[in-house]
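All protein chains of the complex are present and in place, except for one that has been dropped.
Entry: chain A
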Amino acid sequence: MIDARPAVEQVQAAFTQAITEVCAVHGVPMLRVKKQDLPTVAHFLHTNPGLRGSLSLLWAVDHRPREARYELCYLFTLAERKDWLLLATDLHGDEREFPSITPHLHAAKWYEREIRDLFGLVPIGHPDLRRLVRHEHWPKGSHPLKRDFPWDRVLGRVQGEYAFRKIHGEGVFEVPVGPIHAGIIEPGHFRFSVAGEPIMQLEVRHFWKHRGVEKLFEQQQLTEAVPLSERVSGDTSVGHSLAYCQAVEMLQGVEVSPRARYLRTLFLELERLHNHIGDVGAICNDTAYALAHAHCGRMKEQLMQLNDRLTGSRFLRGVNCVGGVALDLSGLQLAQVEVELNALEQDFSDIEKIVFANASLTERLENTGILTEGIAWDHAVIGVVGRASGIDRDLRRDRPFAAYDVLQPRVALYRYGDVRARMRVRLDEIHESIRLIREVRRGLPLGRLVSRPMHQPQPGAWALSAVEGWRGEILYVVMAGDAGRIHRCKVRDPSFVNWPAIQWAALGNIVPDFPLINKSFNLSYAGNDL
């Protein structure tokens, strides 16, 4: 199945010279493009009114030792039917440079810097070639995702300083915040340039907790890396492990049983539920409205205890496995889930009413941290943040996985792009999650939990999988290596895409409103830093 045939034909017709090969990877059409033509093709895909492709992922693969080439892959999501389209290009032999597409597509900005840091490939024409992942204390020439870089090498420490963008002028101050904070927050550095209270510029400097996750994947067997994927971002265990498992299942040709698909849906929605409820409370707490925070905290705790009773893990770890799910739920357990969720929904609706009725709270949330639809589109913003800014994308509907083809979730969409819109997306999704869990209980088919693999993947075979986690689109690219090992695993948490956008949402707001804006995005630092 090739799902974007008209688009492929359109691009082929426009660039007969540039395209060297057309193929399909697990149903996703892939155009191999000559290196020098890449920016024009990407620009065409992005701006052509019939295509309006949004860059969803950009990753590199080092094919050594099998072949002496690097491959760059660009995944586009087309606007109309949310079809996927892949562009690919190769760097042979000693080539270390590729043309940057960032001047045409903002969304490629961080991806290209990441590739430069981790592979040592230089995007020519990139407007901002400061280091992103590799902080300045990493020695020159250390690019950990090159195949000849040993995973356990201990790096020395060198001196270096990140050049923040400066704003000069009378009364302009810089306010550095983090990476160590007063509260229990992950490490991230925010550099504000302010004139009085209004923010003139915000620069986000992350990647303080680079753990080498992608390198660690390469040391693992395909079937054994699920626990690692669960720990990419601790609050998204199900989302990440599901995306990983799906990719491996595609490689092994596993047909997951309907029962396992339903159970995966249930766990994914449980994860969405407790995180969203926690977020609603945290947003209220940042306006000093502690009442809603206390109650949302209580409900989140109830849900996590429910998780614990169902699976033995408050964070739903160990639920997914390659081929299906690792544990079953009895009819009695499911009935209990429904009873608890019914009570919880009633409880939550009461809080919702109180929150909506509170004028002082609404006043804080409205018009704060507006991310306009245009900027959201330019930066390919996704997930909750995107849906609050009019970006109508949800993989559960657009590219159904697990049991979503049957369950058909309703997608929340708001256009104001302020903190309140982001909270309302969450509120709607909380109710929708509860509805979906009820549907799962009603329709849960019988069947086995784990399906056997049909075949072992050839070295070099790869698959792309996507899951709509509670933050947004989680993408995994898994490429098989020799002897059942992983050759390359690209992990993309939605936070990596949405972090740059927060710099725009904060502009023109006052400094004391930034924590509120940040909380309404609630992005992962671990999932971003990898």
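Following the convention adopted for this analysis, contacts are C-beta pairs under 8 Å (C-beta built on N, C-alpha and C of every residue); 3 or more make two chains touch, one makes a residue touch a chain; residues count from 1.
As a convention for this text, contacts and distances are computed from a predicted model.
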item: Identity of the absent chain, which is to be given by its UniProt protein name, from "Sulfate adenylyltransferase subunit 2", "ABC transporter permease", "Putative Formate hydrogenlyase, membrane subunit" or "DNA-directed DNA polymerase"; value: "Putative Formate hydrogenlyase, membrane subunit"
item: Options A:His143, A:Arg364 or A:Arg426, residue touching the unrepresented chain; value: A:Arg364
item: Option touching the unshown chain, where A:Val175, A:Ala195 or A:Ala343 are the choices; value: A:Val175
item: Residue in contact with the excluded chain [from A:Cys73, A:Cys284, A:Leu407 or A:Ala526]; value: A:Cys284
item: Chain not shown, touching residues in chain A; value: 173-177, 181-183, 197, 284, 286-291, 293-295, 298, 358, 360-361, 363-364, 368, 510-515
